[in-house]
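Here's the structure we're looking at; comments come further down.
Up next is chain A:
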Amino acid sequence: MSDTFFTASPHWEWYIILYFFIGGIAGGCFLLAALLQVFGRPEDRPVARLGYYAALVGAGASGLMLTLDLTRPERFWHMLLQSHTGLPMFKAWSPMSVGAWGLLGFGGFAFLATLAVLEEEGLSWSVLRRGPVRWLAQTGPATAIAVLGSLFGLFLAGYTGVLLAVTNRPIWADSSFLGLLFLLSAGSTAAACLMLLATWRRRGDIETLETLARFDRRMLLFELIALALFVGSLGPVARVLAGWWGALLLVGVVGVGIVLPLALERRGGGPARLARASALVLAGGLLLRTVVILSSNAIHVTGTSVVQ
Partner candidate 1 sequence: MAECHPVAFRWPMKAKVEHGAKIIHVDPRFTRTSAVADIYAPIRAGSDIAFLGGLINHVLADEHWNRDDFFRDYLVHYTNAATILRDDFKDTEDLDGAFSGLLEYSGNNADWPFDGFLGEYDAGTWGYARRGKGGAAATQPGTPFAALVRSLRQPAADRDETLHHPRCVFQVLKRHFSRYTPEMVAEVTGCPAQTFLEVARTVLANSGRDRTTAWAYAVGWTQHTYGPQMIGCCALLQLLLGNIGRPGGGILALRGHASIQGSTDVPTLYHSIHGYLEAPSALKGHTTLRAYLASETPATGYYANTPAFVVSYLKSMYGDAATAANDYGYDWHPKISGDHSHMPMFVAMGEGKVKGMLCVGQNPATSINAGAERTGLRQLEWLVVKDNWLTETATFWSRAPEVARGEIRPEDIDTEVFFLPSTQVAETEGSFTNTQRMLQWHFKAAEPPGQCRSDVWFTYQLGVRLKKLYGESTLPRDAGFQRLTWDFAPDTPGAVAGEPDPLRVLRELNGYHTGHADQHLSGFAELKDDGSTTCASWIYCGVYPAPNENLAARREADPPGASGAELNWGWAWPANRRVLYNRASADLDGRPWSEAKKWVWWDVTQKKWVGYDVPDFALTKAPDAPADPNGIGLDALSGRQPFIMKPDGMGWLFTPTGLLDGPLPTHYEPAESPVRNPLYGRQSSPVLKYWKRGDNLLAVVGDPRYPYVMTTYRLTEHYLAGAMSRWSPWLTELQPEQFVELSPELAAEKGIGNTDWVTVTTPRGAARGKALVTRRVRPFQIGGRTVHQVGMPWHWGWEGLVTGDVVNQLTAFVADPNVSIHEGKAFVCNVEKA
Partner candidate 2 sequence: MPEPMGFYTDTTVCIGCKACEVACKEWNQLPAAEGGQRTLSGDSYDNTQRLDGIHWRHVKFVEQFDTSRDNGRWLMLSDVCKHCVRAGCLEVCPTGAIIRTEFDTVVIQSDTCNGCRLCIAACPFGVIDINPVSHTAEKCTLCYDRLQAGMVPACAQACPTQSIQFGAIKDLKVRAAARVEQLHRLGESRAQLYGADEEMLGGLNSFYLLVDEPEVYGLPRAPKLPSRNLFKSSLFSVLGAAIVALAGFVGLRQRRMEERAREEGGGGV
C-alpha cells in the first residue's frame, strides 16, 4: 500500500478546485494575450486585450478563492510577510510560499498589462493619459510586461500541480506529472475561455478564433498524452481510480472535455460551434481538477485502516 494512504486530507474543496481552474485560465490567457500582442496581427489585439482582462480578473478571483479557502482568511498576508516581524516571508522550497508570491507578481503584471491596453478601448479616463501609463503602452515596456507576465502566468498555471505533488497525499504525491498536466490543461482552457469571450463580446475576427482553436486542439492532444502519463505514473495507486472517479475521468475529462471538443472543432465551422466546443473544454478542465483533488481527499486512515 502506498505510504501516501496513511495521511490526512487537507479538505481542499471547491475554493481550491476553482482557484486551480481559474488560476490556470488566467495564466494561460495572459500568455495567449501576450503572444497575440507580440507576434499577432493588429486584428488580434481586441482578443489580446480580452486575454489581459481575463488574466486580471482571474488573478483577482484566484487571490479571493485562495483567501476564502483559508480557515483564517484575515491572515492571508501571513503568506507574504512574517506575522511576528513584518519581514518578507518566502520559502523557495515551499510551492505554496512561492505560489503566493507568484500570484502576487502575476496579478501585478496583469494589472500593468491591462492598464497599458485600456486606452485602446477608447476610454477617456484621465489616468490613462498620465506619463507612466503611456510609457507602459510603448512597445519596449509592453513587450517586457508581456514576456515577464507570461512567465508568471505559466508559473501560476503549473505550480498548483507541483503544490499537490509536494505533499504526501495519495495520487497527488504519487506522480510528478500533475504540474505538466495542469499546464497543458491551462493552455486548453485558456484558449477555450478566450474563444468564448471573443464570441460573446464579438471581438476579433474568425482568423483569431481559428488560431486559438488550433492551439486548443494541440493542447488537448498533449493533455491526453499527459493524462495517460499521469495515470500510468500512479502505478498501483491508480487502482483508487477504479470506480466513480475513474469513470468521471474517462467519460468527463477525456470524453466530454477532450475527445468531443476535438471532434467538434475538427468538423470546423462557425463561432457557435467553436463556442460549444470551448464550453466543453472548460467543463473538462474543471472536472479534471475536481477529480484530481476530490479523489485524493476521499482517502484517509480511520482507526488503523485506510478508507477509500
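Keep in mind how these were chosen: all candidates are chains of the complex that A comes from, given by their letters.
As a convention for this text, a residue touches a chain if its C-beta (ideal position, glycine included) is under 8 Å from a C-beta of that chain, and two chains touch if they have at least 3 such contacts; residues count from 1.
Predicted, not measured: the structure shown is a model, and the values here were computed from it.
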Touching candidate - 1 or 2 - for chain A as found in this complex: 2
Parts of chain A lying in touch with candidate 2, wherever the complex brings them together: 1, 3-12, 28, 31-32, 35-36, 39-41, 69-73, 75-76, 78-79, 82-84, 89, 91, 93-97, 99-100, 150, 154-155, 157-159, 161-169, 172-173, 176-184, 186-187, 207, 211, 214-215, 218-219, 222, 226, 300-306
